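A single protein chain has been omitted; all remaining protein chains appear in their positions.
So, chain A:
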């Protein structure tokens, strides 16, 4: 469990999602990465219609943490629980109700390259594919600042110009220096929200 960076791959004009995925995966395989199974991230959003100021609650399942469920409030509170959380939320149906079209997931191939873990996934709402996510994890380090140099180099060789020029603010936690899975989940929620917005805008 190291530092993870997640971004959305903005596909060039005239390319559909399938083509883009093939392009990136061939690029990753050329770097020498080996296929290491599939991955899946699911996000379900809930809201509380009865409470006036309630924020949205995102419930995330990540295949990288198969025993855990992550609950993330829009305002920033964070909770790690075991698999019984979704069953518990369904008991609280009177308070927390699932959002319409709130289910969004990301599935794809997982690659390993030395200490790096690369995940290329297709983000889809229901049955329709909406975008492509690229996740890069550097396992041996938990301080984002220390390993950002290596990570940005790797990112540039995968996604080229779309790589961020400097350390993104969302990789830097507020209180402590250590990177935690919480930040990974926040990045996923942000990316999912961005994808939803762009889809609505279209």
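Everything that follows uses one rule, which is that contacts are C-beta pairs under 8 Å (C-beta built on N, C-alpha and C of every residue); 3 or more make two chains touch, one makes a residue touch a chain; residues count from 1.
Going forward, contacts and distances are computed from a predicted model.
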Chain left out of the displayed complex - its UniProt protein name, from "Coronatine-insensitive protein homolog 1a", "Cofactor required for Sp1 transcriptional activation subunit 6", "Pyruvate dehydrogenase E1 component subunit alpha" or "type I protein arginine methyltransferase": "Cofactor required for Sp1 transcriptional activation subunit 6"
Hidden-chain contact residue, picked from the options A:54, A:80, A:95 or A:125: A:80
Residue among A:11, A:40 or A:68 that touches the chain left out of view: A:68
Residues of chain A (touch criterion as defined above) contacting the omitted chain: 1, 63-70, 80-83, 180-181
